[in-house]
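Moving on, here comes chain A:
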Amino acid sequence: MSYIDKISSPYIHSLTSINEVMRQVIFALVPGIIVTTWFLGWGVLVHCVLAVCFALAFEAIMLTLRKRPLQDFMYDGSAIITGLLFALTITPFAPWWVSLSGICFAIVVAKHLYGGLGYNIFNPAMAGYAFVLICFPVELNYWPTMLNHAVAGGSGVIESLKIIFIGLPYEGLDSLSGATPLAFTKSQLNGMVMLSEFSSGPLFGSLGGKGWEWIGLAFLAGGVWLMIKGIIKWQIPLIFIFILFALSLIFHGHDPERYASSMFNLFTGGTLLAAFFIATDPVTASATPRGKIIYAAGIGLLTYIIRTWGGYPDGIAFAVLIMNAAVPFIDNVTRPDVFGKVES
Partner candidate 1 sequence: MEGFFLVLISSALVNNIVVSHVIGTDPALVATQRRDVAYGISTIMLILLPLTTVIATATTQFILIPLQLQYLQTLVFVILIIMIVYGLRLWSRLWSGPFGKSGSEMFLPLAGVNVTVLGTLLLNQQQDNNLFYSFIFGLGTAIGFALMLALLTAINTRVEMADVPAPLKGPSITLITLGLISMAFLGFSGLIK
Partner candidate 2 sequence: MLGVLIILLLALIRGFLISRSPETTVQQGKFEDILSALPQTQCGKCNYSGCQPYAEAIVRGEADINQCPPGGETTIKTIAKLLGRQVKPLNPENGLEKDKHIALIDETLCIGCVKCIKACPVDAILGAAKQMHSVLAEECTGCELCVAPCPMDCISMQAVTG
């Protein structure tokens, strides 16, 4: 190989880079983080910091073990995003070791065993989350109640640190925590309570769960900004949202007492976070035009199925993981026809 072979056309470049893309995504997450912190207490921020630190640490360890250049990959920001997304999906009351084990699983197993950035089949943050959800269901079940967010016992910085590093004060737990609106709805519906009997309760706001609607809107804002900047494409978020919306509309219309409304489905839980930040992860999403549509529709469908009939209150993590597993197959069967394809 002579020197000439190393330089190849084109000689100009759009000047976008992975680092730039990742930085924009992190910026877009900021409003969501702020609003989530506002409603769920300082624990969110503490977990964000924790998870990002763990993520960077594991990334560095794995890169060193695999003898890959640290400076190339440490600054690409992908580990930071994994950390942030993980922190935003777990409850702020979760103990610190949940973050540790979840991030460890995410970075080590889901990402680096497959070869690191660009090669992972599964979304690291969601793999980590599903892992802790299966291993520590109890710890992940306590969520801060939204009833009196500003003055809630768990919302001070010191209190949050205490909860995360020492544990939840088990006396007076009920005043601090409660189920998420999704989990509450599920348990009520399973108990054959009609939706109309509890949907005007204190957990519910005008659009979705009380407070959750604002969190959702903040992520929506960040996502729309990313779409305008051209960082993420419209297909995946919009089709995912559309399918979820349409399915819940059909079933809600069919039986409003048994199935929650479309708005409730969209603005509660991690729907909008997942739509704009998780499902759009380029590495694990389909890359072909038709594949993107199938992938997004699949996540919407599975999310609705698991939420409505499955055992978990919010199925997004599992839906994303299942569709991640299907992506290589989808990509294979949705290869676009080449320009000037000859009909044989």
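Details
As a convention for this text, a residue touches a chain if its C-beta (ideal position, glycine included) is under 8 Å from a C-beta of that chain, and two chains touch if they have at least 3 such contacts; residues count from 1.
On the choice of candidates, all candidates are chains of the complex that A comes from, given by their letters.
Source: prediction; values computed, not measured.
Shown alone here is chain A; of the other chains of the complex, listed as 1 or 2, the one that touches it is 1. Looking at the complex, you find that chain A touches candidate 1 at residues 66, 109-110, 112-116, 119, 121-122, 127, 130-131, 134, 302, 305-306, 309-312, 315, 317-319, 321-322, 324-326, 328-329, 331-332.
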